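A protein chain is absent from this complex, but the other protein chains hold their places.
Order as written gives the chain letters A and B; numbering starts at 1 within each chain.
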Amino acid sequence: MSQRVTRSSRLSQGAAVLGLLVLILLAAAPWWAGRADMRLMGEIFLYLSLATLWNLLAGYAGLVSVGQQAYVGLGGYALFALTILAGVPALWAIPLAGLLGALVAVPVAALIFRLRGAYFAIGTWVIAEVFRLGAAQVSALGGGSGTSLPADVVRAMASGRDAREALAYWLALGVAMAVIGLAFAILRSRLGLALMALRDNELAARSLGINIWRTKFIVYVATAGLTTLIGALIFVQKLRISPDAGFSVNDWTAFVIFIVVIGGIGTLEGPIIGTLVFFALRETMADMGSVYLIALGVVAIVVMLRAPAGIWGLIRARTGAELFPISHRVRGTTTKETADGKKA
Amino acid sequence: MDWINAIVQGTLLGGLYALFAAGLSLIFGVMRLVNIAHGDLIVLAAYLGLTLSTALGIHPLLALGLVVPIMALLGYALQRGILNHTLGDDILPPLLVTFGLSVILQNGLLEIYSADPQKLQAGAIETASLRLGELALGYLPLLMFAASVAIIAALQWMFYHTALGRAFRATSDRQDVAQLMGLNRAHVFGLAMALALAVTAVAGVFLGIRTSFDPSIGGGRLIFGFEAVIIGGLGNIWGTLAGGVILGIGQSLGAQINPGWQVLAGHLVFLAIIAIRPRGLFPRMDG
Partner (left out) sequence: MPMSEPILAISGLDAHYGDFQALFGVSLTVEPGEVLAIIGANGAGKSTLMRSICGLIRNAPGAIRFRGEAIGGLRADQVAARGIALVPEGRLLFASLSVEENLIIGGQMGRPGPWSLARIYELFPILRERRRVPATELSGGQQQMVAIGRALMANPGLLLLDEISLGLAPVVIKAIYEALPGIVGGGMAAVIVEQDIARALSVSARVYCLQEGHVALAGNSGDVTREAIAAAYFGM
């Protein structure tokens, strides 16, 4: 009897082909979609990226942060500071912001990793508040009321408004694909194996020689850098920043958490489904303002209590489907064996 | 003189922060739950105080007689109805569910009361003050500080000298064995949350008398309470008071330097303390 351990299934191979086709279609959007639709899709990609990163942090590394707005805001402010104060072209300022975010995350992690479990979560929020209040003190960037990206900086990005919108769209699409690809690669790497071992049993993982602190540190710094980069991209689209907008806990953390929880925490598919559900709800209910937010909160609580694996967890429990082949499966076995070794 | 005044005012403010912290500390101590909606529950209590004192035409401090039992009942119901179902080895469900509650409360208050700032009117006592040389101590801040100290002393006494406190400590030690003693964990947790929200009710009404409030300020109050808990050291109720006072003094000294630095200075004091003593100044319990 021949056995083969593989990760991919026929479904995941099919999903890959379909995914490629969708990707080509999406990349061509500037030729078929209107400006408003493209803006919406760009926003969807950026939220998808934020959700994937938060999921990596909370769902895989067990670092439940409610302060990722610290890095979104930092990215936005880094973009404005680099372009306005240092004269760096906007396209260069975006990766530089990401680098800066990762650098800033190093001392931040050293500090807040001293807080355990749930207290870590609130510690991340304190950091975000410190950043927000700090940004309000920077009078060169408008202090508490914020500032706009100067017209010449915006104009220098691309020739004409259509070209700029297409560029922002492609950047958002590219970042989303890169973030998902990176998350996928991390989870299949040694680091990913360490994360899954940690998630299943921290004590056992430690006895296997996994350095918990370093593993979590790497994930924290990497997600912080990428979140900062996404923050810069978000404010390239928005063209205006203020401390309250940049460091908004609702916009950059609450929505992201709801997306991941509703879609399915701890899976790569979850944030994708969650993002689609979130935007479907938002586009139909956005006029209802705070009622919409209340509904979102209720849905998230119900999902957490009744179906903690989220929508994707429900789908997977029914069908065993896996679009991103991360878990290992044994191929070629013709008989199943029960736990006590008897042939079933 | 300004600096001494800042320290005294900061100390009085710290009493309020200790009240924000006491409820958080109690429920963390009994059931290891960190309630992200805690700040929004403080704000809810302030709005309850507003509605009741205006509807009944009574003084907000008198309204406490209703706000406290209402919040306690709400706490019991919340714990039995929702939060008990989130408790376990995994920290994600309680965090995410209370985060969801926070968003619901905040937006619910926004729907009902709008985003306009409100304030509880306490009448003449708001401006009356005791003069000590050049220091002017408002009667109201003094009264609130005394009440905070008294509430914290009562909590401490309850925890170590009553059957309820014994049940809290036993359940905190070993939930399964406490169950064998005939203590229903779900009920004990419900009582802990009821007590925590009763304290929160006082904190909310005091907050509303001291400053104006709107539905969005809950997150900030959660953070102040949390900072006081960590500065004081986990599991130490008197430490929580010390933590609140240190935070209050840090904030008022920051404001003395630059009015824009009040809250920032408090956060920096907190970060400095976790850098130097990550278990807080007077720890008693493992986090």
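Structure notes:
Throughout what follows, a contact is a pair of C-beta atoms (placed from the backbone, for glycine too) under 8 Å apart; a residue touches a chain by one contact, two chains touch by 3 or more.
What you are looking at is a predicted structure, and each value in this text was computed from that prediction instead of being measured.
Across the whole complex, the hidden chain's contacts among the shown chains comprise B. Residue-wise, the contact with the chain that is not shown comes from B:181, picked out of B:4, B:77 or B:181.
Contacts to the hidden chain, counted on chain B, fall at residues 163, 166-167, 169-170, 172-174, 176-185.
The working rule: only the chains that are shown with their structure count from here on.
By the touch criterion given at the top, residues 58, 64, 66, 111-112, 114-119, 121-123, 125-126, 129-130, 133-134, 136-137, 144, 249-250, 254, 257-258, 261, 265, 290-291, 293-294, 296-298, 300-301, 304-305, 308 of chain A touch chain B in their complex. The touching residues of chain B, counted against chain A in their complex, run 32-34, 36, 82, 85-86, 91-97, 99-104, 106-108, 110-111, 219-220, 222-223, 226-227, 230, 260-261, 263-264, 267-268, 270-271, 274-275, 278, 287.
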